[in-house]
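For reference, the structure I am asking about is given below.
With one protein chain removed, the remaining protein chains of the complex are shown where they sit.
For reference, chains read A, B and C in written order, and residue numbers begin at 1 within each chain.
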Amino acid sequence: MIQQTAEILSHRKLGDEYHLLSIVAPEIAEAAKPGQFVNLRPAADKHFILRRPFSIYRVNRRGDWAATIEVVFDVRGGGTAALAALRPHDLIDVVGPIGRPFTMPTRQKSCLLVGGGVGAVPLFFLAEELRAIDKRVDTLWGAATASRLVNSIDAKRLGAMAMFTTEDGSEGTRGFVTDVLPEMISKCGTEVIYACGPNAMLAAVTAVGTRHRIPVQVAMEALMGCGIGICMTCVQPVWNKEGTEVMHVRTCVDGPIFNGARISWDAYAPKVHARPVPAGN
Amino acid sequence: MIQQTAEILSHRKLGDEYHLLSIVAPEIAEAAKPGQFVNLRPAADKHFILRRPFSIYRVNRRGDWAATIEVVFDVRGGGTAALAALRPHDLIDVVGPIGRPFTMPTRQKSCLLVGGGVGAVPLFFLAEELRAIDKRVDTLWGAATASRLVNSIDAKRLGAMAMFTTEDGSEGTRGFVTDVLPEMISKCGTEVIYACGPNAMLAAVTAVGTRHRIPVQVAMEALMGCGIGICMTCVQPVWNKEGTEVMHVRTCVDGPIFNGARISWDAYAPKVHARPVPAGN
Amino acid sequence: MAVDMSVDLAGIKLRSPIVTASGCFASGREISEFIDLNSIGAVVVKSMTVEPWPGKPTPRMAETPSGMLNAIGLQNKGVEHFLAVDLPWLLQQDVPVIASIAGNTVGEFIQVADRLRRAEGVAAIEVNISCPNLEDRNNMFAHDPRATASVIGAVQRSVSVPVFAKLSPNVTNIVEIAEAAVEAGAHGLSLINTVVGMAIDIETARPKLAGVLGGLSGPAIRPIAVRAVFEVHRALPQVPIIGMGGVMTHEDAIELIMVGATAVAIGTANFINPKATQEINQEMSAWLGARGLRSVSALKGQVKLEG
Partner (left out) sequence: MAVDMSVDLAGIKLRSPIVTASGCFASGREISEFIDLNSIGAVVVKSMTVEPWPGKPTPRMAETPSGMLNAIGLQNKGVEHFLAVDLPWLLQQDVPVIASIAGNTVGEFIQVADRLRRAEGVAAIEVNISCPNLEDRNNMFAHDPRATASVIGAVQRSVSVPVFAKLSPNVTNIVEIAEAAVEAGAHGLSLINTVVGMAIDIETARPKLAGVLGGLSGPAIRPIAVRAVFEVHRALPQVPIIGMGGVMTHEDAIELIMVGATAVAIGTANFINPKATQEINQEMSAWLGARGLRSVSALKGQVKLEG
């Protein structure tokens, strides 16, 4: 992990909903691996605003000193609104690359990438790296509606086979990725699944994978206070190796990539203390 | 007083130290009188920053819908830094015109305007209005050094006679305005004095005026929480009419122009409670 | 379908839950140049004392991150001036008037209350007990349940209108103080007053406030206000609360209502935006309408803890 003030090379819209920021950050681009993220400081607001984590969409290592990382995001609140206002040559404070990347398959040859909504972002980088080591890559992309699919033009070309599902049927099959997942697995002879998207989707994909005895690597999101492993805000409920106990594991530096089978998905049912007592930090 | 979101017409440097913002605000320009000020919101920062008060430097009523007010300032901290970053067509939230203006002389013909540093600002507007009613206007400008004088070129032309003092002698007479004030009073046959600048200067000018039996109107500064008379942060220690008691009078709406003889100047010796007790607001 | 913004505050019918915070609205005359006073729920005026108070020396204010410190020292012209000048003007504005009262002894509180009892048109009294108690080593009344009870009890016996106790957040257990106030006869509670704080100008090594200590207000303290309203409402669900502390937007006001406030007072926001009260009222109504909610009172205390 390094921290640096970096220059915005370019900022363009990706479809109607997403922004693509290209940031000049040679060392980070050099070190970055698929599944890792960067933590951006939206503005050097003296009244302070926490950093915002974003998956690395692509790295461009051509021309070392000018090597860039790319992030893709949609405007949700104050932080992403500030990022959406950045112009070329503006400076931004970046920490990265952060986290455990996707594990590259050794024996397995056939990889299926499943992305939900903006969760598709880290899979573009992953697909390139998998093909670079001659793996078969198939992709399955889901979203609420067509405009929520990230760069579907490129998405089609990323792998051998590409399928889309939207909840409103505006593109591809109407429904959820899990409706077509089993069919794809058998068609593509999938041996390993990489998934990123909402927790509900990741849980469902993991379930399907487990049924087919296929390992599923999931990229998790969490609220992050620091993004560098020092605050403990970002934990996921993860079964220990023995499967005897659920541990709280940091998403930022111990994740964001986890073995789907190890996540205690049912722990996500909202839990709130009935009798709140002043919190020990 | 009105509040409006106004457009920046122009922003230029005035000498090395000062910024001049021209703001399109027809109603405020229409109503403004010399000595009044506007309260500007430096940025619609959601983390909030209080408004900043600025004297009205000039109004430009030509072309009603496009009538502008002008403010002149130097960068001191966060608020003025934000204002210094404004560009033409940017929008700014303005409240104004605020406060009791200078009182125009009725009998008296000969007016002396004394400005210290950035305190010179409201005297430009005043000079124009006094000459519009055929008063004799003389001006005396003081500052630490030449670059701290506001627009000395125009300043020279504002009245019949213009004198300058700087503490380092870099322009005009070396010293303080009060060193040349008595001489000017006799030369110009001054009947009324208008002064704006640091408290120490206003106190000294008031003393000279009183000795010569000349009324002195002073424009006071104060920290302002609201600028519209509702918070009581901006009070000055002012003698009541009978001279029996010092009252705390709001600078923003009861001032900023006061009769110098009524200000309890010695009340400014820093007073701090020896045994602090939690403050009732 | 118009949204019903009216609320019943301890028997007082308010057009809107949005009211003003004492000391942040003077008596309404200045702000009436910017807004329609009858677009808001009530005007809570600056705390008044028996005699005029000169307040503290300057500087009285310092800006802090997302907040401000003030040490005004309750400068006010006294209850007689309120009755002679401010109240008559307010009564022409068709908006309920809540009189905030302060003092340094129980006796002083009683004297102000007595004068107000004989006046027409005061809808309620808010008792600002965040005042040093001269009879108890300058401890704040609001910091001690017994002192709180004695002031509230005395005021409540002297007047016939609802009495609100204005609580301080600078205590270990605000619920204990709230209970003492209610047992002593308070009909409602106003919370929170400012959080005691301090700031230094490091170049001069002097406190930024002549009063050294000051009261922190503004968005910085909103989480403290939400917690206070939440805990007091849980302990005393029947007691009407005027919630306040750092409310800048309608979302902030809704947050306080969801944890139990019946009305929400706007303080520091008026300094930055003189139209804050009116705009927050309009935007809250729009927010409710957009969600098909027909009355603001439906939101009260609706925070979901379980499941």
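Observations
As a working rule, a residue touches a chain if its C-beta (ideal position, glycine included) is under 8 Å from a C-beta of that chain, and two chains touch if they have at least 3 such contacts.
No experiment lies behind these values; they were computed from the predicted model shown.
Note that of C:49, C:66, C:100 or C:277, the residue touching the chain absent from this view is C:66.
Set against the missing chain, the residues C:116, C:149 or C:171 yield one that touches it, C:171. The missing chain, though absent from the display, is touched by one residue of A:66, A:85, A:160 or A:230; that residue is A:230. Residue-wise, the contact with the chain that is not shown comes from C:254, picked out of C:254, C:272 or C:296.
Contacts to the hidden chain, counted on chain A, fall at residues 1-3, 41, 46-51, 93, 95, 222-236, 247-248, 253, 267, 270-273, 276-281. Of the residues in chain C, those that touch the hidden partner chain are 64-67, 69, 143, 170-173, 195-200, 202, 204-207, 212-214, 216, 218-224, 226-227, 230, 246, 251, 254-255, 258-259, 302-305.
Operating definition for what follows: only the chains that are shown with their structure count from here on.
In terms of their C-alpha centroids, the spacing between chain A and chain B amounts to 57 Å. Those residues of chain A in touch with two or more other chains are numbered 46-47.
Counting partners per residue, chain C has 65-66 as the residues that reach two or more other chains.
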